[in-house]
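Everything below concerns the one structure shown next.
Every protein chain except one is present and positioned as in the full complex.
So, chain A:
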Amino acid sequence: MNSPIVSIQHVSKNYGKQQVLKDISLEIYEGEIFGLLGPSGAGKTTLVKQLAGLEEPAQGENYIFSEKMPRLDLIKRIGYMAQSDALYTDLTAKENLEFFAALYGLSGKEKRQRMIEVMELVSLTDHMHKMVSDYSGGMKRRLSLAISLLHNPGLLILDEPTVGIDPVLRKSIWESFKSLKENGTTILVTTHVMDEAGKCDRLGMIRDGQLIAAGTPEELMKQTGAANIEDAFLAYGGA
């Protein structure tokens, strides 16, 4: 394995008395799809927000590309897609893309080129000039993904990217993850869907703010003697 792209070192976080993250240490390597698996409220979003530069840990450090977060110049190398779609519904898809592309300093031919490329990747090329308010839920999700890819980030952080998306689309989105991975992009994806977890190269299981296990899906199943990821998760959770 090469050097870690993401290195989480003894990170804890609390909101008032509520402990959201407890001493999490984790490394994610170049070119892998890493899945953070856990139920709602386990602390997945808090952790990825720290990696995206929105929050800071109370204790411990996060390193991305071997630099300590949060840093503005690191943010440029990260693509982030939040749980909510975060689109301007009163603008067209093209206008949304133009806006975010400009924020990342893209312009001219490069900007147009990237806009077409990312829309192709999420199969929305035909809907470029449509108002986002006329988009379906799944289309909005894919547009969000396209926007997070605009600046060709080395690390892609996706918070529940396939929530509310039908199985056919989910499959096509995972196919785009694989092609991104082949191009050298490291992907960190959170999910609470167990069958999605099986598609990740490695998994981190989070419960109540603690990392209860990490490894490839096969390793995790083997260690617990479970037949599937769900049983493995339950076994680690002490159920």
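Simple rule for what comes next: contacts are C-beta pairs under 8 Å (C-beta built on N, C-alpha and C of every residue); 3 or more make two chains touch, one makes a residue touch a chain; residues count from 1.
The rule is simple: contacts and distances are computed from a predicted model.
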Options "Putative ABC transport system permease protein", "ABC transporter", "RNA polymerase sigma-70 factor (ECF subfamily)" or "Probable chemoreceptor glutamine deamidase CheD": UniProt name of the undisplayed chain: "ABC transporter"
Which residue of A:Ala102, A:Ile116 or A:Leu234 touches the chain not shown here: A:Ala102
Selected from A:Phe34, A:Tyr80, A:Tyr135 or A:Phe233 as touching the chain missing from the view: A:Tyr80
For chain A, the residues touching the chain missing from this view: 52-54, 56, 70-73, 75-76, 78, 80, 82-91, 95, 98-100, 102-105, 107
